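Starting off with a structure, shown below.
All protein chains but one are shown at their positions in the complex.
Let's look at chain A:
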């Protein structure tokens, strides 16, 4: 199991994946908005989304959990 974490504080602008979805390594899973910039967060390895932790509009801090892969 892998947890994809936020690389910086910001607001969750878009969640690009749903539970059960397969993602490739390097594929964007969430887009954060921080300081008026869109920050894409990508999966480091391929896997299946087992849990989407972040919801659009959530405020998150650096290292907060966003998406769980298995």
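Throughout what follows, contacts are C-beta pairs under 8 Å (C-beta built on N, C-alpha and C of every residue); 3 or more make two chains touch, one makes a residue touch a chain; residues count from 1.
The rule we apply is simple: contacts and distances are computed from a predicted model.
Taken from the listed names "biotin carboxylase", "CxxC motif-containing protein", "Iron-sulfur cluster assembly scaffold protein NifU" or "Phosphate transport system permease protein", the protein name that UniProt assigns to the chain not shown is "biotin carboxylase". For the chain missing from the display, the contacting residue among A:37, A:55 or A:70 is A:37, taking the whole complex into account.
Residues of chain A that touch the chain left out of the display are 8-11, 33-37, 39, 59.
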